[in-house]
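Sharing a structure with you now.
Missing here: one protein chain of the complex. Every other protein chain is in place.
Think of it as A, B and C in the order they're written, each chain with its own count starting at 1.
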Amino acid sequence: MCRWFVYRGAPLRTSELLLHPVHSIVAQSLNSPLGAEPVNGDGFGFGWYPVDGDGPPGLFHSIEPAWHDRNLRSLAEAVVSPLFFCHVRAAAGPPIQQTNCHPFRNDGWLFMHNGGIADFDRVKRDLVLAVDPDLYPLMLGTTDSEVLFHLALTLGLRDDPVGAIARAIAFVERVGHEHDVRFPFQGSIATTDGDSVWAFRYSSQGRSRSLFHSTDISDLRTMYPDESRLSLFSDDARVIVSEPINDLPGAFLEVPEASVAILDAAGYRHAAFAPAGS
Amino acid sequence: MCRWFVYRGAPLRTSELLLHPVHSIVAQSLNSPLGAEPVNGDGFGFGWYPVDGDGPPGLFHSIEPAWHDRNLRSLAEAVVSPLFFCHVRAAAGPPIQQTNCHPFRNDGWLFMHNGGIADFDRVKRDLVLAVDPDLYPLMLGTTDSEVLFHLALTLGLRDDPVGAIARAIAFVERVGHEHDVRFPFQGSIATTDGDSVWAFRYSSQGRSRSLFHSTDISDLRTMYPDESRLSLFSDDARVIVSEPINDLPGAFLEVPEASVAILDAAGYRHAAFAPAGS
Amino acid sequence: MCRWFVYRGAPLRTSELLLHPVHSIVAQSLNSPLGAEPVNGDGFGFGWYPVDGDGPPGLFHSIEPAWHDRNLRSLAEAVVSPLFFCHVRAAAGPPIQQTNCHPFRNDGWLFMHNGGIADFDRVKRDLVLAVDPDLYPLMLGTTDSEVLFHLALTLGLRDDPVGAIARAIAFVERVGHEHDVRFPFQGSIATTDGDSVWAFRYSSQGRSRSLFHSTDISDLRTMYPDESRLSLFSDDARVIVSEPINDLPGAFLEVPEASVAILDAAGYRHAAFAPAGS
Partner (left out) sequence: MCRWFVYRGAPLRTSELLLHPVHSIVAQSLNSPLGAEPVNGDGFGFGWYPVDGDGPPGLFHSIEPAWHDRNLRSLAEAVVSPLFFCHVRAAAGPPIQQTNCHPFRNDGWLFMHNGGIADFDRVKRDLVLAVDPDLYPLMLGTTDSEVLFHLALTLGLRDDPVGAIARAIAFVERVGHEHDVRFPFQGSIATTDGDSVWAFRYSSQGRSRSLFHSTDISDLRTMYPDESRLSLFSDDARVIVSEPINDLPGAFLEVPEASVAILDAAGYRHAAFAPAGS
């Protein structure tokens, strides 16, 4: 339904990845070949952590398409960041409003999602009731994704991100099944505390939205010694993205179905993931 | 917190009342002397019933201030209507988004509100839980007013508007008191089924927002025989508004505290109003 | 670059043509198979003449994509009109702002355009200088189309629409050639005084954007006796549109290259068109 992008590595001018690649997330807003819909023009969001690690992540949401947005271009050229998220939306259900734009934020955490909770109108009330009453007033939009984020926060995201997302999706599946929804959850999720990134690929049906991670930069430099743009990136630079942002063979590898990918100081790794424990 | 305007009478070019009066609702968006805040620049809404009575009311919501809005000017000049609502918002709590703009609509009904539910963040969850689950997914914004409308719909607005609003406010007061809110409700409300208009002025504290109704046009013509603009209006033309839209002495009379004003085929009348029956 | 739509006939609820057809102009905003670009998401505009012929045409411009716009849906369902224009934009050059949305208006005239003036940045100044100084301050946006409209107004649009457009395009071609632009003009244009509609299909290269007109309703009823939707339309109902809005074979016929199509009380006709006389 949407496309999203994560970068983690040495501080980088964000335009290098958000604007310049041939299939950048901004380009994908107008044309995403691997997306459930080719057009992701229902608003966008950009969240970034500052270089010095001080203060909250910046957040810019807009209800206009990303492809011609002048503010996004200017921001991407002005901002240097070691960790940033970007999301372009294809709304399954309107409305188009800033409070429905990803990434969502809670203190220093960001969260974004591509996919959906099936038959959301039927299950929404039951899901919302399970959100911690203290978190309840913080939900400002109408998306399934924002509810999922607040369910995960309720179920321990800050202390145990993988477990909390497993419990949140298990709860979504249980409520869905109670309402005779066959495949309640679909999607890829990214969340971060500003240091580590957790990216999930899972769907009740076992046919999840596409998800890719970038190859080791040092391997890419060996493969493409003449590719001068590779010198822009630090050795630990990593990207996780709904679909590849360039056409270099081997530059992006698929994150397997039903898995969680982790980016942290130790690099990239992934492991099997399944809903559990709700 | 806001200002609103209601017209009922013979079909009228809406710009005659929305744009041209010296203190029109559009002028009040920038400067409303009697408002709790002088500036009502946090979006606006315009709802109108068509001349032939066929089809749903038109609805236009915008997140921009009304005072310079080109679409509103064009619409107001193009639309002729026998019954229309307009609302300019001063947001007590953001966000500024179309789904937070009044009037709200449910089928052929419109609803708008100036004022607020005190400590809404603390009582919101309890109020929302009382909304009919079938109506629950229709709430798309974050305002207290939209919740109040859906409470009133739940409590019988379509069959008994005065009783349903009385029950809805009584419920708001009860929930508020349970949360130690001293004065849970404040405001003036307008609602219509496209034929009759019900306007309420009430607050828990007994110090409600201002509300006025227009004097009989025939009386005004007698009082102001040289006022050529009065010839624009039919004998049964009536306005209810948060504050007078012109400076003609006697043109507007206050709707009393704790009362409901009714505009219908029989003309204007008002009666005492109090929350009850929840 | 864009897609546009014209209706002329008996007063019709505009949603019947703007929203309901399978390839309506709103659907074309997200996917227009015959367009130079498949996505026309850079704002839109809707202009309509009132039923009673009194007052200026209504005009609604938005910088959001048409496909999910709630105001457009509500307006289209509320407005009944005998003559209306709708345009969805794919911006060759930003910015995306209401003043760049078509149709443009001058008193009772509307004008819209799909296509472009080649190398506009190089020729813009010379074109603007040729606009009547009294009309000059009325140009509020940055599009080639708005300049073309004001050139046509300068060159007599109100008295001789076909001649004025011929002169305006001839002037654009002359200025373009002076700047070594090989094919200065491309596009289809619609303009109206609220009674007759003139639609032009022309390009310097002789390869113009697609343009279609609807078949006689009476012929369509004979061809498709079971098509109940055809009963919505009056015998004189006509549409001119960038591409067909449904898949009924024979329902839409191409307007020939280098021609002007006219809709008026006499029905539909077209004639050869070429720039001339500047």
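Throughout what follows, a residue touches a chain if its C-beta (ideal position, glycine included) is under 8 Å from a C-beta of that chain, and two chains touch if they have at least 3 such contacts.
Note that this is a predicted model, so its numbers are computed, not measured.
Only one residue in the set C:P133, C:G206 or C:P249 touches the chain that does not appear here, and it is C:P133. The chain that is not drawn here is touched, among residues A:P57, A:P82, A:G187 or A:P244, by A:P57. Touch with the chain that is not drawn comes from one residue among A:R70, A:R158, A:H179 or A:R269, which is A:R70. Taking the complete complex into account, B:I96 is the one of B:I96, B:V131, B:A152 or B:V181 that touches the chain left out. Along subunit B, the points of touch with the absent chain fall at residues 30-31, 38-39, 41-42, 63-65, 68, 70, 91, 94-96. By the touch rule set out above, subunit C reaches the unshown chain at residues 95, 97-99, 121, 124-125, 129, 133, 136-137, 140, 142.
Contact between subunit A and the absent chain runs through residues 13, 48, 50, 52, 55-62, 70-71, 74-75, 77-80, 98.
We take it that only the chains that are shown with their structure count from here on.
Taken as a graph of touching chains, this assembly is complete, with every chain in contact with every other.
Over half of the residue numbers at the interface between copies subunit A and subunit B are found on both sides, making the touching surfaces mostly the same. Spacing of subunit A relative to subunit B, judged by their CA centroids, is 41 angstrom. In subunit B, the positions touching at least two other chains are 98.
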